[in-house]
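Left out: one protein chain. Kept in place: all the others.
Going by the order they are written in, the chains are A, B and C; count residues from 1 in each one.
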Amino acid sequence: MSDKKAILVIGAGDATGGAIARRFAREGYVACVTRRSADKLEPLVAQIRAEGGEAHGFGSDARKEEEMVSLVERIEREIAPIEVAVFNIGANVRFGITDTTARVYYKVWEMACFSGFLMGREAARVMLPRGRGTIIFTGATASLRGREGFAAFAGAKHALRALAQSMARELWPKGIHVAHPVIDGAIDTEWIRENFPQRYALKESGGIVNPEHIADLYWQIHKQPRDAWTHETELRPWMEPW
Amino acid sequence: MSDKKAILVIGAGDATGGAIARRFAREGYVACVTRRSADKLEPLVAQIRAEGGEAHGFGSDARKEEEMVSLVERIEREIAPIEVAVFNIGANVRFGITDTTARVYYKVWEMACFSGFLMGREAARVMLPRGRGTIIFTGATASLRGREGFAAFAGAKHALRALAQSMARELWPKGIHVAHPVIDGAIDTEWIRENFPQRYALKESGGIVNPEHIADLYWQIHKQPRDAWTHETELRPWMEPW
Amino acid sequence: MSDKKAILVIGAGDATGGAIARRFAREGYVACVTRRSADKLEPLVAQIRAEGGEAHGFGSDARKEEEMVSLVERIEREIAPIEVAVFNIGANVRFGITDTTARVYYKVWEMACFSGFLMGREAARVMLPRGRGTIIFTGATASLRGREGFAAFAGAKHALRALAQSMARELWPKGIHVAHPVIDGAIDTEWIRENFPQRYALKESGGIVNPEHIADLYWQIHKQPRDAWTHETELRPWMEPW
Partner (left out) sequence: MSDKKAILVIGAGDATGGAIARRFAREGYVACVTRRSADKLEPLVAQIRAEGGEAHGFGSDARKEEEMVSLVERIEREIAPIEVAVFNIGANVRFGITDTTARVYYKVWEMACFSGFLMGREAARVMLPRGRGTIIFTGATASLRGREGFAAFAGAKHALRALAQSMARELWPKGIHVAHPVIDGAIDTEWIRENFPQRYALKESGGIVNPEHIADLYWQIHKQPRDAWTHETELRPWMEPW
């Protein structure tokens, strides 16, 4: 397998996850990207290859333990050691408390937190013997405080932050850099464009986060020498009130 | 049903939950206490009755939606309106990240967080039409930060805190007081006595939290007039380092 | 001097400080209250005496080290041991950063923070040999985060919080209870009535904090047994957004 190195991006959607995969691919990493449906990954994989990089798309349900375990094993065995693992699945829903069904509350946690636990644990498992690696969990404002209508989403994001902190304190001294960047504010996605057109109109003046700039931050975190590691940091547009 | 008022305590163990139930019973509230097994509630119910209070024990699995729904309905219909609901189930386990099974991670969340969501939602449902009530979720140090070995427990407690915050911001303006006291430090329980005898030896000098004093805090929170409500507060022994 | 016990309230204005002094006086404490000008204290002292309590007013500039030192010495020598010391001076001004003069920046810190340091230190000095006492610093929202226009005020309040935390960690294990309640939201004062009439109109429905309820909280904190001490807590009206 020579000296190839892989980045695993769980939740490589059109925006953030995709930009991160492309960024690391440009730096020579083999991009292993996942979504629930492999079909939707094809444009991203094609784009990375067109840019001269190596990419592999995996249809994989991140909430299923056996799928996560076999995904990580397969990449390690067939492609390259996973040097970087990025968890990037959100599940931003909004319901008043009495309208939040048990099913929604569970599903949001399963998607935005439990999947992250599975990825984090499996990444740690293969990185620990090498004493090296970077694990990044994407945070949001809801990671830091609850808000009306966000009992489910903020719960999942808070729990993911607790996971990142607990893993950092355990794994940093073993050489694994666990980080939790908090992205605060609208990101340039199809979804924002369609649902928040007024907001989207601020794109030209820097009111919407460009996923490429999130990718830059993740790259910087990964490149930090071990005497100067960041665990939590934050990113928001200049005009975002906070 | 006259003018009786009930307190529901989910997780009325030997220590904190039991002390809270007794305290409110002494103030005239009907104590409705739950544990998974009704048998274990008998001494508590007997004690409250011996002190002249009214108490009812319910064997109920707080993780089961239908059980929580019917429990709340039954108390409201047969006993008294629930003026106060207290969630007091913990699940303090400690495992390194690679030793944390998916089952443990899920079970800890289900017990220490999902059950709290069910109680909070059902309590809100019956309190909202009355525009009044108190809902208290018991927090711990793990509610505020992760630590090596606490990915599962801190995750559940963080998510519970997000629930409490989200509910407070939604329900305070509707007259319902949601609070999240954080108890930091060993509580005087059977479990501490057996497992941490050195710690327990500090009891006489105030090194271990007396559950009665937690109950005092919960009573004070419940009695706060609505111009002066506390959401988060903290309690620890004078000699607890923090 | 028999078994009398004193409470020292630095900054006993018409609202919070005065209410605290009256509350503790009703509980049997000798209220020693200060303001820069002794004249303005007369109504408060008269009211406490009319309610059957003992009170002494001191015109004292809390920013002057020698005045604070001699004030504490004099109370201890002539009146009673100081069991409780409360720092309650604010200095809520608002200026954009380029309009904040060096004089304003310094004066706000001197009044709202440096005075608190002087009181805290002198109170600690007399309490340490007794291994007992309560020191409370009144916090505000600006203690927790900065905001446009609040560089000076938030700076002073943040520094006061750091003082309270540092003193708590040093003095709790020596038996002195240091606490930092954060009062968030408008308090029922002359100033709010005159300057924010719309806000003041919410008083009847509980939209403005009643100083008596702050006094209740301070009394509860002081009465906590040492196995269950609160350091930071918060209080706000039910309709206060946060």
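Keep this in mind: a residue touches a chain if its C-beta (ideal position, glycine included) is under 8 Å from a C-beta of that chain, and two chains touch if they have at least 3 such contacts.
Note that the structure is a prediction, hence the values are computed from the model and not measured.
By the touch rule given at the top, the unshown chain touches A, C in the complete complex. Of the listed residues C:A154, C:I187 or C:I214, the one in contact with the hidden chain in the full complex is C:A154. Touching the omitted chain from subunit C are residues 65, 96-98, 100, 102, 105-106, 109, 113-114, 117-118, 120-121, 124-125, 128, 142, 145-151, 154-171. Interface with the hidden chain, as seen from subunit A, comprises residues 169, 172-173, 175, 177, 206-210, 213-214, 216-217, 220, 224-239, 241-242.
By definition in this document, only the chains that are shown with their structure count from here on.
Between the CA-based centres of subunit B and subunit C the separation comes to 32 Å, rounded to the whole angstrom.
Each chain gets a centre from the mean of its Cα atoms; for subunit A and subunit C, those two points are 46 Å apart. Annotation for subunit A: no residues touch 2 or more other chains.
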